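The complex appears here minus one protein chain, its other protein chains still in place.
A and B label the chains in the order they appear, each numbered from 1.
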Amino acid sequence: MTELLRVKNLRTGFRTENGLLPVIHGISFHVNQGEIVGVVGESGSGKSVTSLSIMRLFHDTPGEIMDGEVLYKGENLFDLTEKRMKQYRGNEISMIFQEPMTSLNPVLKIGKQMRETIELHLNMPKKEAHQYAIKTLKSVGIPRAEDLMDEYPHQLSGGMRQRVIIAMQISCNPSLLIADEPTTALDVTIQAQILNLMKEIQVKTNMGILFITHDLGVVAEICDRVIVMYAGKIVEEATVEELFAQPKHPYTKGLIESVPKIGMKSEKLYSIPGTVPNPTNMPKGCKFAPRCEHAMAICHKKEPALMTVNHHATRCWLYDEEMMKDKQGEGMTNG
Amino acid sequence: MSSLQSKSMEVEQIKIKEPGRFQQFWRSFHRKKPAVISFYFVLLLFVIMIIGPFITPYDAAEPDYNSLLETPSLTHFFGTDEYGRDILSRIIAGAKISLSVSVSAVSLGAIIGTMLGLISGFIGKWVDKLIMRGCDVLFAFPDLILAIGIVAILGPGLKNVVIAVAFFSIPSFARIVRGATLEVKEMLFVEAAESIGAGRMRIMLKHIFPETLPTIIVYFTMNVGTAILAAASLSFLGLGAEPSSPDWGAMLSVSRDYIGTAFHLVFFPGLIIFLTVLAFNLLGDGLREMLDPKMKD
Partner (left out) sequence: MGDILIEATNIKKHFPLKRGWFEEKRAVRAVDGISFQIKKGETFGLVGESGCGKSTTGRLLNGLIPVDSGEITFKGKDLSKLSRKEWKKYRQKMQMVFQDPFASLSPRMKIKDILKEPLDIHFKQMNSKEKDTLVMNLLEKCGISEFHLNKYPHEFSGGQRQRIGIARALILQPDLIIADEPVSALDVSIQSQILNLMKDLQKEFDLTYLFISHDLSVVEHISDRVGVMYLGDLVEVATKEKIFTDPKHPYTQALLSSIPQMDPTVKREPIILSGEIPSADNPPTGCKFHTRCPFATDECKQKVPDKQNIDDDQMVACHLYKS
């Protein structure tokens, strides 16, 4: 499998009145061709900022990349000029957002928007672009594609808009698709349609997808590999089967357990106490320690490293062998 | 972009932990230089208004026939007028008249206008139509003509200037508060208040009014500038303050005969009116950016 994207030690911050405030604290991961990698986390975990950092999409926001590299097919995107980067966006890397309306121009017809994208990125003459647009719309399961070309975005339903966006984004055959909560604003029956569609397209085109979501069910459904983020760091990374069968990090475990499951007959849900720490006031040591029921003395003092065993990475002292050996040793001498 | 929204939410979360609302407000306000300078100028005017009688170098009303129409000098910084009265002292004394007239006029207009706007926006239907059509009628007259008409009916004098200026600021307050009310009315917390059984009065005063307050403050500040100008104009036309009183407009009016011979008689009162109106407008602009970014149009 060829590697498509590698993020190395990415650090991103927000400009505030008190200077640059880091919100992504050095994360590294990769996406292979033909692979769907999920990024899960709650609000404030930095998952969306990660995707914007890769795309360098910070126009009107206070976001700023502080450090790190994003290698796309071996080339560092952070070294590119804005002009070159523009060519990468859409052509090579595409992005889908949660609210489809934000990516559509409300005053232009769907057809015109589709054509413009295609003309711009694929250098196609107008007529051909028109035919190609209809073909792409049909490929995402829109039956009346011809009529739709003459309609405005507000005339479509949420699910249909998201289909149009997907059509627009895949029309230029990108190798990598970044999807930021693409189904969160949709109803479950429509979500099922869109997830199915994305899987189909992925199999057909063999592109890599970075799928950002807060919904663990969606992750289990669509992803091959999962990255769990908490407070701007990766706390766990594993294949999807491994992650749900044997979650290691207490945060991942808590997250999985706090979702109600159909058929589960328990009176009480598990819940992680407390809330996500504020970026201006990060705890020392492990960022999750204040909410963790297994927290030990060291957790509050020193941040654990991301340790990988058999392709399963965890950032937790509980899985540090040296640590645990010491601890057992202590117990022995005490006893 | 929704991701931008979610990001700005994250930024908001960051802000929450920062020092109190007021401190934060003050700090970012201090970055808007014109507004800050205006703020201190307005503050200075109010201080002068209060302590004015104690700091004037000369009596503002006492004629001095030994020094008629003197040009600015070290003894009389702004020179003297046709009766030998110190112009600086008269301007300082006049601050009290101009500010109290304009502030009380705008306050009166704001109170009535806000009430009408709240009722109009919240109740809607025929009440809204009635109030808004009434405002349209008032809007049809140019402000100053309306004020002149009112003073003409009520007779000249500062009290009637206050009423006249208040009257023409009512419709603009009513309209702006109505707009804000319509927007706030749709918010979930209003529905929540309804669901606990809150009555209309309570919802209007406790839930909607506080939300419209920033808009009102901004508009108030800007209107004080307009009111000063209007009051000065009325005095200039002889419909406001007594010609002998140190009102800025009246000073201008009396001294226009000397515009060719003693320019400073016109210049200093004119300058102070200009600066004051400008300061209120700039301050209003600054406040608007801070409190009510949506109002920019």
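Here is the rule we use: a contact is a pair of C-beta atoms (placed from the backbone, for glycine too) under 8 Å apart; a residue touches a chain by one contact, two chains touch by 3 or more.
All values derive from a computational prediction rather than experimental measurement.
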By the document's definition of touch, the residue of B:I55, B:L130, B:A152 or B:M187 touching the omitted chain is B:M187
Which listed residue, A:Q87, A:Q131 or A:N196, touches the chain dropped from view? A:N196
Chain B, residues in touch with the chain not shown (by the definition above): 13, 16, 21, 187-189, 191-199, 202, 206-207, 210-211, 213
On chain A, where is the contact patch with the chain that was removed from view? 42-43, 157-160, 187-193, 195-196, 214-218, 220-221, 223, 240-241, 244-245, 254-256, 258-264, 267-273, 275-276
